[in-house]
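Structure provided below as structure tokens; questions to follow.
Complex shown without one protein chain; remaining protein chains in place.
Here is chain A:
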């Protein structure tokens, strides 16, 4: 094929393959945030996306609401029964919160791993390529959002901020397949069992929680929350419920299948949590105590 691959075409082809490999290598490298030209392009594209997707979302929400109207009666019945319990629960929460603050003051530990400030955001785009679960939200650096912050909906954790630009940020959902995306989690029971949320089972649509000690007693239906030990996410965000427990391949630890509490589909509004306490380890003088506590775990 002499005329198909002329010298000029060959050079263009080889040149672009080199550029392709370099660009891919550059983008999958473990980097803190994207570079400023990328941020600029993201802001410009995000601006257009914002203009287009906001009215579209309004229309979509309208149809959603019309669809929901049909089940209103049943929903109302169900909610009414829940409401009675809620009053009691609410007063308990208020009392416990107050207790907590007072006890913390007593201990002189006013900051907690569980503290965070929520930032409301609207989802403006979802990766149409659908290979990798990324969504774009309409809040960025100007609202104090930084990479690695936890992103959640009202029902639970959905992912973390992958990169930010001035006015938009990209969120990587927990369902995205990324070996580097580990979330330190705990299973709530009398004695908390720690593990790592690591990976997503596409077929069963459940999160995999690994590295649970083999002697841990875990029951189906127990809640899984973030532990706050990873240094990134605040403590106590709901991730989901344990559905199944299997020993791992070497039998040293166990793996739990966790049904996510939040749906990763049809996200519209999310919250980004700015964790107020970023250091897991307290200041020098009280470190000794933490070490002793950790040994006990």
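We adopt the following convention: contacts are C-beta pairs under 8 Å (C-beta built on N, C-alpha and C of every residue); 3 or more make two chains touch, one makes a residue touch a chain; residues count from 1.
Note that in this section contacts and distances are computed from a predicted model.
Remark: of the listed names "Heme exporter protein C", "ATP-binding protein", "Rod shape-determining protein MreD" or "Phosphoenolpyruvate-protein phosphotransferase", the one matching the undisplayed chain in UniProt is "Rod shape-determining protein MreD".
Among the residues A:134, A:224 or A:272, only A:134 touches the chain that is left out of the figure.
In the complete complex, the hidden chain is touched by one of A:45, A:112, A:189 or A:253, namely A:45.
Within the full complex, the residue among A:53, A:164 or A:225 touching the omitted chain is A:53. Where chain A meets the missing chain, the touching residues are 16-17, 19-24, 26-28, 34, 38, 41-42, 45-46, 48-49, 52-53, 56-57, 60, 125-132, 134, 136, 162-163, 170, 176-179, 202, 205, 263, 265-266.
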